[in-house]
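Note that one protein chain is taken out, while the other chains of the complex remain in position.
Entry: chain A
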């Protein structure tokens, strides 16, 4: 228990990573193992994220699920026109904490803390794409107090208010190569750093159980715009000639964490065997451009992103092999929101096929240990970012993502 606690604390201190875009779909060990389905699955307190309406159908009065994953995201870049190769290895630690408490027969309260967005990519400083990004670390933690109200066995609604808190740290070179903007051959670069960004949103869901064996769910999580105001913009390696111009300053920038609609169903095929299907539609088109406004008169940095809305198709299953063991498996296809010509190395993600698995070892009626693993396969992709004044950045990307995770479930 102490070990698990320290793991959780580690996760809180660490950063998160990876997504289709910068979405990180690791919001619970049990559901991740089932292809991250869950809008119509009532398994554990994790449902507070997937569909707060489902909290009301949990068997136990009190449910706690705590988990964390070690997310390894490795990306290779190459292009043969200029013979460029680059490699980045990143580790993120998404985590989640869910608790629910049945107040009365029809009302359940819950608290969810999770990390649905984040990105951590660190290329070698001054690599060939340095004018787009050297490194980025984007973190967001959502805290969501929720309630769920059920009307009998067939229908429930739920919702929660989301308090989001986040930070971003981003570094890139000002120019591709420039004899002027460098100090001792170290190119001038810019670090943007904003912490303590807060915003509000909400999560709403309904669940409908036409029979004891079938559940249908619908969930909507609102868009949350992280508005960085007065973040620190720091110029490094500024030549004397430009020091009066490139003064350290503050900046404003907005980063949308897009809304997501999920619908799905689960079917209890036998007493032991459950299958679930989810469909996510993420409204990524909110992310049109990353504009950084500087407060010292420097021109606004406009970085077109032009994301498109994207779908994810998920299937998952769990089989209760014995009183002690439950095994899970899943698959999903995750469509990238990044369009051709906007493929920037800060989120080098194309469409992916993810394979998940995991198991629960139930120590006793109250306490269980969850294990999960996630493997995401990306095809090689040839793409480019065409909207930087320094020139087009094109090449072939190949990513591999793997994430083992562990969690505990406690309930009575």
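By definition in this document, contacts are C-beta pairs under 8 Å (C-beta built on N, C-alpha and C of every residue); 3 or more make two chains touch, one makes a residue touch a chain; residues count from 1.
Just so it is clear, contacts and distances are computed from a predicted model.
Peer 1: Missing chain's UniProt protein name, "GDSL-like Lipase/Acylhydrolase", "ABC transporter permease subunit", "Phosphoribosylformylglycinamidine synthase subunit PurQ" or "Succinate dehydrogenase hydrophobic membrane anchor subunit"?
Peer 2: Choosing among "GDSL-like Lipase/Acylhydrolase", "ABC transporter permease subunit", "Phosphoribosylformylglycinamidine synthase subunit PurQ" or "Succinate dehydrogenase hydrophobic membrane anchor subunit", the correct UniProt name is "GDSL-like Lipase/Acylhydrolase".
Peer 1: May I ask which residue of A:57, A:72, A:101 or A:202 touches the chain that does not appear here?
Peer 2: A:72
Peer 1: Which residue numbers on chain A touch the omitted chain?
Peer 2: Listed in rising order, the touching residues are 70, 72, 74-76, 78-85, 128, 131, 175-180, 239-241, 371, 373, 375, 378, 380, 386, 389-392, 394, 396, 398-400, 402, 404.
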